[in-house]
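Note that this complex is displayed minus one protein chain, with the remaining chains in position.
Letters A, B and C mark the chains in the order given here, with residues in each chain numbered from 1 onward.
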Amino acid sequence: MDYWELYQLMLHSRLFEECVKQLFNDGMISGEMHLGIGEEAIAAGVISQLSPGDALALDHRGTPQLLMWGIEPAALLKEFLGREDGLCNGQGGHMHLFSAEHLSASSGIVGASGPAGVGFALAAKRLRPGTISTAWFGEGATNEGTMMEAWNLAVVWQLPLLFICKDNDYSITTPSQTVRGGHLTEKARSFGLRTLSVNGADIEEVWLGAKEMIEHTRSGHGPVFLHARCRHFENHFIGMQSARMANNPLKEIIPLVPGITKALFRRGGVPFSERLRNVGATLGVAASSKSESQAKADDPILRTRFKLAAEDANRLTGLEDNIQAEIQRVLNEVLSSNNALEKIR
Amino acid sequence: MDYWELYQLMLHSRLFEECVKQLFNDGMISGEMHLGIGEEAIAAGVISQLSPGDALALDHRGTPQLLMWGIEPAALLKEFLGREDGLCNGQGGHMHLFSAEHLSASSGIVGASGPAGVGFALAAKRLRPGTISTAWFGEGATNEGTMMEAWNLAVVWQLPLLFICKDNDYSITTPSQTVRGGHLTEKARSFGLRTLSVNGADIEEVWLGAKEMIEHTRSGHGPVFLHARCRHFENHFIGMQSARMANNPLKEIIPLVPGITKALFRRGGVPFSERLRNVGATLGVAASSKSESQAKADDPILRTRFKLAAEDANRLTGLEDNIQAEIQRVLNEVLSSNNALEKIR
Amino acid sequence: MSVMKFGDAIQDAIAQSMGEDPRIILIGEDIHAYRMKLFIQFGEERLLATPISESSFLGAAVTASMAGLRPIVDLTLVDFIAVAMDPLMNHAAKLEVFSGGKWNAPLVVWAACGGGYGDGGQHEQSLWGWLAHIPGLTVAVPSNPADAGGLMTAAVEHDSPVIFLEHKMLADYWLEWMGGSWRETIHIDVPAEGTVGPVPKKWAAIPFGKAAIRKEGNDLTLFSVGVGVHQSMEAAAVLEKHDVSAGVVDLRSVSPLDVETICNTMAVTGNMIVVDEDYRGFGLSAEVAAVALEAGLKFNYRRVCTNGTIPYARRLEEQVLPNTNRILEAVVDLLDTNLPI
Partner (left out) sequence: MSVMKFGDAIQDAIAQSMGEDPRIILIGEDIHAYRMKLFIQFGEERLLATPISESSFLGAAVTASMAGLRPIVDLTLVDFIAVAMDPLMNHAAKLEVFSGGKWNAPLVVWAACGGGYGDGGQHEQSLWGWLAHIPGLTVAVPSNPADAGGLMTAAVEHDSPVIFLEHKMLADYWLEWMGGSWRETIHIDVPAEGTVGPVPKKWAAIPFGKAAIRKEGNDLTLFSVGVGVHQSMEAAAVLEKHDVSAGVVDLRSVSPLDVETICNTMAVTGNMIVVDEDYRGFGLSAEVAAVALEAGLKFNYRRVCTNGTIPYARRLEEQVLPNTNRILEAVVDLLDTNLPI
């Protein structure tokens, strides 16, 4: 395991996504933009151990993985901007990123990356022995039937397949604990998957766990399930209303007051005291999304940086400067050729 | 537990379905006719302990349950014959049996009885506290995503719901062991369901197990999962080709010989020796369906009869005569009023 | 009469119905957050948050409705129906026939639909014609706040399954989510007449299968639903300046179709253009023509529909989705004129 290399992968992704965030807020990117900020250690720990010919089945939050897997940052950025010279000619966008060359596919349909991973693994087993497939998803997706079917199918067909569950405890605004029966890794294990749970903010833990899991499945011992806990520092997608509420309560909540008032006093429904409690509960969503975004102690990059700074502060600064410059270069390249240079009309 | 009553329920169902089989073979019933012959103890053990207002979500094999739950045998028979005065005016048929009065619904889509049971349970909890819902399915259905989603949903909503898995080890011709990862009841348990596994041919075991499970869920302690092993004595549906092959190899297999021969010698494909093995494997399906149908030791009715014969042989004969007569009466009634009295045109 | 936003009207109508009928429940993902006002008024006993498992909670809603509840399933986006089509197609829609007319499933599937904000083809479909193909399903697509509340009221009162589609470009809170309102630099084309408008003091059901003639016209008739109605109105206004009198019919429900209004207007103008944000082939645009043909009418015909999978880039999706220019081009083509438009 090379901390420096992993830190480089993670920081590159982080700075790239920070830049995407800026462009989104500037109105140059459309749609619902889901960032992987906070998940970098999971992506880096796994992707750094993949080999050519391995495949990626991603969900709606796949930018870090694709960057680390070698997709040109400029191609991604252009795609997000909807440009003809983007990765998918501007036709896919950030939820539908595809690269045949990298055997990488994405989906905006929750749960779909499960079967997608199975299909890649089937092709791997038959056409490219020794290669594996990886299926990426959040913990919310594990309640989708097709995902659970995929676990079963992978076990039945004994496929070279690594399932990676990035568990941030939330699906959009819903705490996943409240909508799940049983225990997640136990459930996966009951399908016959070998499982391992790691702290997704700890690059070492992820890397070691991924190593074990990947070796297991690559050597033909069947599918494996890596569960990695993490936090999203940019909420479900950028600018989600509940996050804006938390950050700027006055601006965001005041427009809601007339509606809330009507809901409090309108005929029919539960007693007033309960309604007050409901106001708390529904606005509490905002608070919890804020608390998620403030748990910076769980930031995989800060944690790693701390370690490396102690090791060789100069080297660290040099590396960071390089990455920063590289991202800036990509941004300049992309924006300078942005024919329109216009906001989304 | 009243053995006599349970035997009566089971035998009534058995004789009714034997009569259905006859009518099917006579060409008076169309479609794919799935009989519950061999599952009677599971149906009787559960249904005899249900109360008015409880609900039934059935799959494609629900005749015994509906009979035991109090649907008029004549209404069922007329439905199978496609008559206007059938249970569903001849519009549903044997795979789509519905009775609002009995809160009973069926489905020909494998897995659908899971969510259907959840919906009935939700209504039970909110509108008729103290009542429960039951969801019936085979072990093959447990691989459908919607079924597993239903387990999860039932646990999350803490519903009064009994899942009943009738496990005959086969889905059509596929041994379920070969297409399942992990262990079935462990899987159900990992969702947070309380589970119990019983021998579905043993009415006492089923009854006691069902009693415990029903009490648990009826008293508000959440959904439960009863797993009952069984055998189908009439195969997947009546007259399934593989069963006919087993029973009458000459007649059924000879027409297949030219095709098999071509498949054995045609260019492309696996080596000849392997092809011969494949012939064995594919025809072996027939053998296994025969062996299933011969495992009469697993017949819940014979087992119970044995016990009752020892207890009071006269009473037994009397009871059997009555049921026989009752079925005959229904058959006469239905056929005499069968305007057409014609075969399916 | 007061004035309401499109999304508020829907939720206001639901609040009225829920207040009157305790059997009505709302089921869906993030429902406590997405339907804040209803949640405050009715709480978690009436608004049930779900795991991400559409197939099972929609399936459950079907039997729940059969057993006496009146569930409204909030599916978020209609695109997600692809993972939950079975309960709708093979169960809810078929129950009435299968049961010999003795049982039915009074449930509402409420979903957002439509494109125009650069979200890509897995999140911007319309699918109303696709859903209407299945016998036994009612499909309603309102174009303004009054219809939105009135049709939702009809949906919850209806005794068989109804799909209620709210177009995201009409519903304020979707734009809010998508950043259309808070990223000041973003321009999304939202038809003003559709997003805010007068609504009745008390909601009453608007019957399904009754189109609304938004504008009379003698030369041709534009048929549409949802955002397409507003694009049609815009096109008609342009045409008016060139002395072309275009009528605009808002079908309001895709199934049942208002065959009478379709035929009556066709008998007058003899020129039909269907503006249909659903996919071009095998859908609403063809069906409107077919019912008029069946009635023995002869007319000229063009359609402006979504041509193929919707790409991500705003620039590209604008070429694929219907818009006012494409409508005007179709008119020029149909009338074989040289309007300088």
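The rule is simple: contacts are C-beta pairs under 8 Å (C-beta built on N, C-alpha and C of every residue); 3 or more make two chains touch, one makes a residue touch a chain.
Here the structure is a predicted model, which means the values were calculated and not measured.
Among the residues A:Arg14, A:His34, A:Arg61 or A:His96, only A:His96 touches the chain that is left out of the figure.
Touch with the chain that is not drawn comes from one residue among B:Gln91, B:Asn168 or B:Thr217, which is B:Gln91. If you put the missing chain back, the residues of chain C touching it would be 55, 79, 82-83, 85-86, 88-90, 93-94, 96-98, 120-122, 129-130, 132-136, 255, 257, 278-287, 289-290, 293-294, 296, 298-303, 307-309, 311-312. Seen from chain A, the chain kept out of the figure touches residues 55, 57, 86-92, 96, 98, 100, 103, 105, 107, 109, 112, 114-120, 122-124, 126-127, 145-146, 149-150, 152-153, 156-157.
The missing chain lies against chain B, touching residues 24-28, 30-32, 79, 82-83, 88, 90-96, 107-111, 140-141, 143-146, 171-174, 178-180, 238-242, 244, 256, 259-260, 262-264, 266-270, 274-275, 278-279, 281-282, 285, 343-345.
In this text, only the chains that are shown with their structure count from here on.
Mean C-alpha position of chain A lies 44 Å from that of chain B.
The mean-CA centres of chain A and chain C are about 33 angstrom from one another, to the nearest whole unit.
For chain A, residues touching at least two other chains, in rising order: 143-146, 178-180. Multi-chain contact residues, meaning those touching two or more other chains, occur in chain C at positions 50-51, 53, 55-56.
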